[in-house]
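With one protein chain removed, the remaining protein chains of the complex are shown where they sit.
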């Protein structure tokens, strides 16, 4: 049987035995359907557990046609950053709790995946952020962020002052706990808690949502994802920039965080009946039909 | 002298003598620079005041190369709806208070317009909404809206219940005072008071912002402007739909309001140094550089 | 058997046959326990349905020791205003959906009421608002409001301008859809939808919550209930003041609405295990223990 996705990476979370059992069953299932299967974790930690071909994700990212990720949205963020430059499509299998990104349930994964692998899926192209931290004109750090880059106060818990420029135009200076710059994917994560709007995944936009701003008239703004955002730290006892809530770097006064849209998008495959608004309603406890 | 904008409509607000004085001075200024000038109001009311060529806007919209509108943002909304199908670019001259749309000051209009008419301007393409009110499958009313369509409670002041569908997918049902569906242009108007985000004018998006929603987890959402929004009135003692806050229609239970992006955009000309964020800061009293 | 509550008014909603069946069963239950029972509706409409003593509420309010109200929170508001000057304690029996005021379930009312009538209850004293509408120095209308007085735009749907004074001190002028002035009881009703905080019922406070304010820095404020609030209509095409969402009066520019705390409080009896925070969590869908 000729397959669309010949070689598939099965990616799990480090040290999660629940996932591992499901991974091995899924690997077996895929092999029976003539897919070539490689197991992986982000760092390759579980390779000793199994006789299956197994490799760190970075070593195989360029060779696979699809990644099936077992875990929650946090795992998906992590894997998406690793795969984006290889343009490998992803499917997320959640371990019981519906995710915004991992929306195939482990309970029904065999029948859902059978349909999806046969071509019955929809592909979403999601914006990835590329973020740079600069000090005195030097690049200190560079990373992708799928959800958000967050400049915020750090250990001491005192508010920080920063300026925002968009496409080199001054936007505002602000005293606040911080600022979230989020992709549409990240708009339902931390940005939402900070009072930001939901951005539909197809919007080519970023949202800037201040965290506990001192100025009462501050409001979230959604801008074009072709724009470049610069956050310039003006005053702070200490401050940090967080990326996807998974890595961070300390910032000094004068440091600049530059956020742009990455060249490549994340390709997210979803069951063909997938309805973003259904997920919103379930996750956010919005009202059903009256 | 060959002009880019050969024939220019000078449009004022009905019965505004302040504006009329400025209009006549501006007409003279334009004629001296070899532009052909026609005066107009939306309905043609001031034609008796002057010896200048004068006509209702609808009669000349197809014949002019540019409209210069004297008034505030409210007048601009009105004129934009009248001009959008003729693709006539617009310049807004505010009468003292900076507008989001009317951002040439009457105080400096001669020098600013001289530069703009010579080609030193930027052109923005702004999304227009096209809105239909349907009852029992019949089209009751159709109109453009540049800012927003607002379904809301009416005279009795009791909350209404409605369902929202986007691209025929059920989004949510809600009990609220109403719902604002706004263009990026309208995002800084009523939608902002209702808690919606600011959408940069270049975003191809609508924002849906509930007004005083009964469900505490309701949040504004920005969606793709290629989508079709349907608001279906489920229960209400009385309800209305407002367009740009300038016209409205009564609604009955079962009525549907359909909102889409109009085929044509509004072409807004602005001075070449124009900075949207400067306008935001001034209008919303955001902080300057610290 | 000597009873604390010798004579009890059983109050139902007009024309509600569901309630009437429960009312007659409850009347029988109370008579067996040696309470004297009078049936009533707000206007006395169901007196022809039964052989029980029956009278309009206003005629018996001064003679009973307790009112048991069958209905939802809306009915409780209505009855509370009628009883407050007679200091008659109230118990609310909800018809299936938990209310903030009507928190005895009809499903368990016999055992719950047996305990409560035997003295096993807690009594809450709730603040009532007394509201006056004045024009040119004349009193146009006076009423109680248990939840809130709301000055708002009316039919035309355009924002209104008003000034607020507290204890004759100027607080702010505002352009908005309106202003909610609520008691702690009303803080979980319309004021909450407008963005106001929850006020615990024991707080001797009012909350002022603007509705869709034009000024982005507007915020809700809670003030001492000994204060007098004046809302002065400065500019409006049309405007209204609503009381408990149940009655309203049209307002003209220059009209003043004066809101104070009523001399008497509403006495609300609740089961002794009653926990306000449990009700909040259930009604507002707040998280349970993790």
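When the chains are written out, they are named A, B and C in that same order, and each has its own residue count from 1.
One rule holds for everything that comes next: contacts are C-beta pairs under 8 Å (C-beta built on N, C-alpha and C of every residue); 3 or more make two chains touch, one makes a residue touch a chain.
Since we're looking at a predicted model, the values are computed, not measured.
Asks: Given the contact definition stated above, which residue among C:205, C:236, C:251 or C:266 touches the chain not shown here?
Replies: Of the listed residues, the one touching the omitted chain is C:205.
Asks: With the full complex in mind, choose from A:240, A:261 or A:281 the residue touching the hidden chain.
Replies: A:240
Asks: Could you pull out which residues of chain A are in touch with the chain that's been left out?
Replies: Its contact residues with the unshown chain are 150, 152, 154-155, 157-159, 176-177, 190, 192-195, 211-214, 216-217, 240, 242, 245, 248, 284-285.
Asks: So which bits of chain B touch the chain we can't see?
Replies: Missing-chain contacts on chain B: residues 215-217, 219, 285.
Asks: Residue-wise, where is chain C in contact with the chain that is not depicted?
Replies: 161, 163, 166, 169-175, 192, 196-200, 202-205, 207, 215, 217-224, 227, 234-235, 275, 277, 280-281, 284-290
Note that only the chains that are shown with their structure count from here on.
Asks: Go ahead and note the Å separation of the Cα centroids belonging to chain A and chain C.
Replies: Averaging C-alpha atoms per chain gives centres 48 Å apart.
Asks: Would you mind pulling out the distance in Å between where the CA atoms of chain B average out and where those of chain C do?
Replies: Here chain B and chain C have centroids separated by 42 Å.
Asks: Averaging only over C-alpha atoms, locate the centres of chain A and chain B and give their separation in whole Å.
Replies: Distance between chain centres, rounded to whole Å: 36 Å.
Asks: Would you please write down the residue numbers of chain B that are in contact with two or more other chains?
Replies: As it turns out, chain B has residues touching two or more other chains at 192, 217, 284-285.
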